[in-house]
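Just passing along the structure, written as structure tokens.
With one protein chain withheld, the remaining protein chains of the complex are depicted in position.
When the chains are written out, they are named A and B in that same order, and each has its own residue count from 1.
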Amino acid sequence: MNLLTSWLFDPTNWSGPTGVPARLLEHLWYTALALAIAIVIGFPLGALVGHTKRGGFVLVGAANVLRALPTVGVLTLVVLLAGIGLVPPIAALTLLAIPPIMAGAYAGIGAVEPVVVDAARGVGMREREVLFQVEIPNAMPLIFGGVRSAALQVVATATIAAYVGLGGLGRYVFDGLALHDYPQMAGGAILVAVLAVLVELVLTGVQRLVVSPGLRPVRTSGGIQR
Amino acid sequence: MKRTVAGLVTVLVAALGLTACGGGGGSDPLANNNTGSQSPSDTITVGSANFAESQLLAEIYAAALTKAGVKVTKKLNIGSRETYLPALKDGSIDLIPEYSGVLLQYFKKDATATSADDVYAALQKAVPDGLSVLDKSAAEDKDAIVVTKETAQKYNAKSLADIAPHCGDLILGSAPEFQKRPDGIPGLQKNYNCTFKSFTSLDADGPLTVAALSQGSIQAADMFTTDSTIEKNGWVVLEDPKFNFAAQNVLPLINTKKASDAVKKALNAVSAKLDTKTLTELNTKLAAPDKPDASKVASDWLASAGL
Partner (left out) sequence: MTWVFDHLGLLGDLTVTHVYLSVLPVLLGLVIAVPLGWAASRWRPARAVLLTVSGLLYTIPSLALIVILPALISTKTLDPVNVIITLTVYTIALLVRSIADALSSVPPTVVAAATAIGYRPFKRFVGVEFPLAVPVVVAGLRVAMVSNISLVSVGALIGIAGYGQLFTNGFQLQFVTEIVTGIVATLLLALVADLLLQLIGRLVTPWTRVGR
């Protein structure tokens, strides 16, 4: 077990500009930035298509193609075309995060029961009000599911971004490989895994807070139903 | 919620249990890091490091051996020396192009030889049993600290000694292993009292390092002297009066058992004709926009050199 823990438990690796806290913050920064941009781009697109019920086929197709893109390929291509620095990897990460967010918004809003939307319109709400006050709150579980899925993908891929010179926790993996230092490599990998699990837990917690209690799955004797 | 907690606890216990019995042996997964078997005794497996010139040299060796009637398989782009040397030692590869100075320092950290002949003599003694080095070529490709013309002018620096007092203002970029190599960061500190402000892990004189130096995210880079990018960009190679970087003659490192007479003859013939100018030219050809295959550049040169 020394192999997996010797580097991790060495206090010298936890201080300084190349220490774990610094790299952790870099990693989180890349993740947050990419997620924010992806939400700004993907959410409106998905919401619009879900609300108007038009263009769904194109949206799902586009999301599937984006999902099938190999992340390493996109990353190296963008860096070759646009140089190194923060922008290319963030661009690649954002591209990855858009499909789940877009699909989540589209599926969520599209799955809101027609009777509910109809009732809202019948009560006199305008389209925009229907969208923001009825459809989006009702679609929260799926929208949030999309955001969580995107967050996980970005945390995972930000590790790979270290291959093209970025910082973050992936730096330990690639430096460890070049230096033939498996404990460092494993230390980085474990930190990334732990970070991913933590991000998932935090977002699940946020989802609990944000999603209306009326939308939570209800336990009945016949099994779990929504 | 209770069930989630129970589930998590189960997982943690299981994970601890698994790790306790699994990795107990503690054998380094990177040790003998190879994809498997040794080649049959009449075949030579040629390996290369993870940068373009090493691949080119490997292709040259491979082509020369094939012409001499030796059976060859290739395992290119393995990684840094720290990664492929264990593979050489356990027989996953048999032959790899090397550079005399750094190889000597890999086997003998405190080596002090700096001239081409001294390094070669010391290397022959330091090579572990089972491995040997063949004739060295005149071609040299040394590590060098490179700065932009502006930086050189700003500090009026022509050599590492000139820049040493200002190192603390500069960021150095290079492949990750440079941090630990004897002629890397430790060597610069020892020989020139030069401690850079910080180090950025990039690649071995690859696109990342070139881009970083061009964009100014690093002010000094460790590059290879046969890289034509240096001249193309008007960058300055800092001189090395204290010989931090020893002579780096290109030579084959080979598994002694596979070094038959035919093999030795073919490889020594290559080394006799290879010089620094040729190597630099071949590197430039390799980097041309239409990206010719290294194997083609190699065989073209062999043909033109009459080998």
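Convention: contacts are C-beta pairs under 8 Å (C-beta built on N, C-alpha and C of every residue); 3 or more make two chains touch, one makes a residue touch a chain.
Just so it is clear, the structure is predicted and the values come from calculations on it, not from any experiment.
Enquirer: In the full assembly, spell out which visible chains the left-out chain is touching.
Expert: A, B
Enquirer: Of A:V74, A:I90, A:L142 or A:L179, which sits in contact with the chain we cannot see?
Expert: Candidates A:V74, A:I90, A:L142 or A:L179; residue touching the omitted chain: A:V74.
Enquirer: Just to verify: which one of A:V60, A:A111, A:M125 or A:A189 makes contact with the chain not shown?
Expert: A:A189
Enquirer: Which positions on chain B touch the chain that was left off?
Expert: 3-4, 6-8, 10-11, 14, 18-19, 22-23, 25, 27, 29-35, 50-52, 77-79, 83, 203, 206-207, 286-287, 291
Enquirer: List the chain A residues touching the unshown chain?
Expert: Residues 3-4, 64-65, 67-74, 76-77, 79-81, 152, 155-157, 159-160, 163-164, 170, 173-174, 177, 182, 185-186, 188-190, 192-193, 196-197, 200, 223 of chain A touch the chain that is not shown.
Quick note on the criterion: only the chains that are shown with their structure count from here on.
Enquirer: Once you find the CA centre of chain A and the CA centre of chain B, what distance in Å lies between them?
Expert: Here chain A and chain B have centroids separated by 38 Å.
Enquirer: Can you check the complex and tell me which residues of chain B touch chain A?
Expert: 19-20, 23-24, 26, 28-30, 79-80, 82-83, 86, 175-177, 179-180, 198, 200-203, 207-208, 211-212, 215, 217
Enquirer: What residues of chain A sit close enough to touch chain B in their complex?
Expert: 1-4, 17, 79-80, 83-85, 164-165, 171, 174-175, 177-182, 185
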